[in-house]
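One structure follows; several queries about it will come next.
As you look at this complex, bear in mind that one protein chain is not there, while each of the others sits in place.
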Amino acid sequence: MDGLLASTLVFGLVSAATLLLTALGFSLTFGLSGVANFAHGGLYLLSGFTAWMLMKLGLPFLAAAALTVALVGALGALLYRVVIMPVRGIVLAEVISTFAVGVAIIEFFRWKGFTTYDYALPELVEGSVELLGVSVDWQRLLIVAIALALTLGLWAFTHWTKIGLALRGMSQDEYTALSVGIESDWAAMLSLALGSALAAVAAVVLLPLGIISINSGYDALLVALAVTVLGGLESTAGMIIGSLVLGFAVTATGNYIGPRWGEVVYLGAIVLVLAFRPSGLLGASKELEERV
Amino acid sequence: MSAEPILRAEGLTKAFGKMLAVCDVSLELRPGQALGIIGPNGSGKSTLINLITGFVRPTSGRVFFKGEDVTRVPPHRRVDLGMARSFQMARPFYGLPVFKNVVVPLTSRRARRHLGQEFGDRDEAAVHLLEDVGFERDSAIPTKRAGELPHGYLKRLELARVLALDPDLVILDELFSGMSMSEIAGILPLLERIKAAGKTLVMVEHRLRELFRVVDSVVMLQFGEKIAEGTPEQVMARPDVIEAYLGAEVK
Partner (left out) sequence: MSKVPHGFRRERVDRGVAVRTRDVFALASGRDLAWLLLPRVLPLAALLAFPLLGSRVSGYGQTVVLNTLVVALLALSWDLLASAGLVSLGQAFFFGLGGYVAGYLNARLGLPPAVTIPVATVAGAAVATVVLFPLLRLRGIYFGMITFALPLLLMRVVESTGLLGGTEGLSGLTPLPSRTVELYLVLAAALVTLVAFRRLGTSDYGLLFQAIRDNDRAVIASGFDLQRRKAQVVFLAALPAAFAGAFVTHRYQFVGMPAFALDYSTLPLTSAVIGGPGSFFGPVVGSFILVPLSELLREFGSLRVVVYSAMLLAFTIGLPEGLFRFAARKWSQLERLVPIEETTRER
């Protein structure tokens, strides 16, 4: 196989998995509770630094990562109780308040000087392996595996478990769900907790590939927005397809045209989708349809 | 009465996913006719209205208005052609004063063309329209925020919004629901006047007794299909209609 093609295939897949993992929490929260959590990027960055600090305290990486996921998940629930619940239902206020929290977290770390090369997380598995004649490190393959496992796991969770079904019911018809005993605030809080925990998972798996840079917080939010806009805001399948399209397109552009054009793909993809399918590739049509 | 129908729907079908909300429904309305659409909850009445007014695109089928194929015409253009509707869930422009709710449609192209000469001031025209639908004369209600109105008023405000467009075809989606008997009694003469003015009327209703005082023909839907059509007496005499719709009540 042509080396460039092989590399495009392998790294395209890795890149798609990275995007998927980054966007998963944002998409899940929105799908289940309708809250667009603009603090997603802030929580992602916070998770990176939390794991780093826990390791400084002497915890082994896996324990630190697990604790981080739990802590940030709890923080997500708190975020709902303190910040979102008072303004629930006012879209403008929901967007603005979560956005403010996200920016505050990110800029707090910048102010505190978390900007040097010391801040990095270790890779879970070291070394690399040959795949289609391309050398890939295990960590990147791990990303693919985790992204896949999480996506399947979440699908199973929302379709087969009692809690998952309750959450989905909530997202589809709040009043009916209320009448069968599902409490809206409880469900939304859980969805925020889950989404935040997923942001933390993404952080502890993805950040070891490089250093923890402050701007990766904004980048994570940007990626989450790009993927969900591309795939369709309320569709899990759309999000997977959005990640694949973006991942392969960025990698292919980088490989064949030149690395600096990879960035153009994000913008191009968003502008194209906007122009031809504003509700996303698989988006449930959010146009003005009044249902029966 | 002219022979040319004002509204003709041909084989209208709408599928939401696998569910057929409306299945192969055809209708024909002559100018001045008043049609009632009845059927149990979820029988596709509102979807049918949405298909006729263009708020939902049909999966198949066509809509003709005044002889013109409007199937692909967007809803706001259909308003311009003379088709106006109310919504089942009457939601006003919450933040605006009540009379400004009526000024909004009065600034539309159609209203400016049709009523522009008649009234000098749009605010004044709006207040007149509100009185027509039964808002008390000289009360402070028209200057209140629309979000503060009680439900019965919202329904009438919705009607005023429709009438402000001076439509030839008036489509009312469950106007009576949530209204008190006295409120309905207050509205009936207005509906008579609309008919007398030569306008065509389509009403989706659950309140059959009141509906039959207004309409001269009825279409019955069930599971998205048209199962009966005729004068109110004809339709209500059919055993399958009684079974499907009124079974419990008749027993």
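Some points to look at:
Each chain carries a letter (A and B) given by its place in the written order, and its residues are counted from 1.
In this section, a contact is a pair of C-beta atoms (placed from the backbone, for glycine too) under 8 Å apart; a residue touches a chain by one contact, two chains touch by 3 or more.
Just so it is clear, the model here is predicted, and its values are computed rather than measured.
Note that the absent chain touches A, B when the full complex is taken as a whole.
Across B:K14, B:K45, B:R161 or B:K195, the single residue that touches the chain missing here is B:R161.
Mapped onto chain A, the footprint of the missing chain covers residues 36, 38, 83, 86-87, 91-93, 95-97, 99-101, 103-104, 107-108, 110-111, 218, 221-222, 225-226, 228-229, 233, 260-264, 266-267, 270-271, 274-276, 278-279, 286-288, 290.
Residues touching the missing chain, restricted to chain B, are 53, 55, 74-77, 79-80, 84-87, 91-96, 100, 103-111, 122, 161-162, 164-165 (touch as defined at the top).
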